[in-house]
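Apart from one protein chain that is not included, each protein chain of the complex appears where it belongs.
Up next is chain A:
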Amino acid sequence: MSMVDEPLYPIAVLIDELKNDDIQLRLNSIRRLSTIARALGEERTRRELIPFLSENNDDDDEVLLAMAEELGVFIPYVGGVEHANVLLPPLETLCTVEETCVRDKAVESLCRIGSQMRESDLVESFIPLVKRLAAGEWFTARVSACGLFHIAYPSAPEMLKTELRSIYNQLCQDDMPMVRRSAASSLGKFAATVEYAYLKADIMTIFEDLTQDDQDSVRLLAVEGCATLGKLLEPQDCVAHILPVIVNFSQDKSWRVRYMVANQLYELCEAVGPEPTRTELVPAYVRLLRDNEAEVRIAAAGKVTKFCRILDPDLAIQHILPCAKELSSDSSQHVRSALASVIMGMAPVLGKDATIEQLLPIFLSLLKDEFPDVRLNIISKLDQVNQVIGINLLSQSLLPAIVELAEDRHWRVRLAIIEYIPLLASQLGVGFFDDKLGALCMQWLQDKVHSIRDAAANNLKRLAEEFGPEWALQHIIPQVLDMINNSHYLYRMTILHAVSLLAPVMGSEITSSKLLPVVITASKDRVPNIKFNVAKVLESIFPIVDQSVVEKNIRPCLVELSEDPDVDVRYFSNQALHAIDHMMMSG
């Protein structure tokens, strides 16, 4: 059929391009699959489009990925939930491709569809699909099967449930480590759907097998299951079955396993209850904080606060704090950095006295760390301490730290500290800021690196917002405007940028009385770049000021610039004039 009605031409092309040789066009068609489906109608979508997609599954991964994603939300286009099962076959084939991200997306879509399907349909078509995949010839199918059990299981009749559990058990013993890994990482989700009696019997056996797998990579994922399973089990079962495993894992030969434990341990504390936490988990955690491998200490240090939040403060002070102190002078900068990023959060947990007595020395030593990231991490979380002990105790060490970071030779470090200045300002208050930090903020405007000057201008705007226009008029504006006389045009440009940012915060009056004259003067600059930036600034600030000011000051200035010999200056000033005209007309 070669003749297509004119209005249908685009949709016809869209359909044809499902098979175009150009991958971009195919991708485009697949992404608009819902449009195609609506054009075909529900019935033909079921009868023709879906089978068509099932057959054309040898496409490029990007196309398959898009297809897997689209099919996940396709239920409305095939005629609603009662027809959802027609979507299963194409997704089933996508579950077997060798590209992991396609499979994962297909599994995700299948879960989404399965969770909406009617129970009878699940039994009739979804569960058999899971069984087929689990018995797949290639490992790819079996890997995908693992992620579907938690959808299939709840609606299965008793007989099938038994079968599903035993299939899952087989998957956990598959020859291919990839399958075992997938089974291990989906175990938690599956376990959540299994009845408690079977959870204790079947699932726990599976779990124990996985924890003893020879492959490091499998055991690693079993650790992740610990926390999830622990939460599902009743405390006494958790203590009996999970606790010994995790304590064992925390002393595993493989640092990667210990690393995983360090990341997960705090989640188990609640599951096992306070007493076993005190006797088992705290010692295990302390061991991890003192692990030989830096990576493990990094993970453990990063969880210090989360762990302490769950613990009794006394326990934290007695056992965890001494470790934190050791870590603050760890040989690995990454460990110190991880500690610095969370340790401020301990202050609310420990309360004022313990913070002053125990934490403060740690903060102070981290603030003096030789590695800028550590200092930055402390500064970024200042607000958490401020609430507990106020900032005065810290300010003595804080200032040198900030100044040093502000002058660090790596511009990224300088950039990072600038980003924190508004936060610091709000915590430290106007007084402190005026004395110590004001000068720094001005100094950054003349940094050698553009990004820093840019950030500095932005910082001024945020400070003006924080402390209000009155304060800004006194403490920022004069200094900034002073710098417009700098001999280097790039610095003058920074000032123009700062002005355009400050103007909205300062309001109409200050803008027209203080800022605008400076900008107008700058329009006489000898450098064209300054002149066209003046035009840009004027374009951005004219809505703020009074209309009379626009007519009296801004427009004449722009008109003059629009006759400039430089083409760019003319262009931008004309742009600005157009914008003004447009504004006037619309009212």
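Convention: a residue touches a chain if its C-beta (ideal position, glycine included) is under 8 Å from a C-beta of that chain, and two chains touch if they have at least 3 such contacts; residues count from 1.
Quick note on the criterion: contacts and distances are computed from a predicted model.
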Chain not displayed: protein name in its UniProt record ("N-acetylglucosamine-6-phosphate deacetylase", "Protein YIPF", "Origin recognition complex subunit 3" or "Serine/threonine-protein phosphatase 2A 55 kDa regulatory subunit B"): "Serine/threonine-protein phosphatase 2A 55 kDa regulatory subunit B"
Touch criterion as defined above, residue of A:V81, A:C111, A:M178 or A:A579 at the omitted chain: A:M178
Listed residues A:V81, A:C111, A:A294 or A:L399, member touching the removed chain: A:A294
Absent-chain contact - pick from A:E137, A:E158, A:E370 or A:E563: A:E137
Missing-chain contacts mapped onto chain A: 1-5, 8-22, 25, 28, 32, 34-35, 38-45, 48-49, 52, 55-56, 58, 96-98, 100, 137-140, 175-178, 181, 214-217, 252-257, 292-295
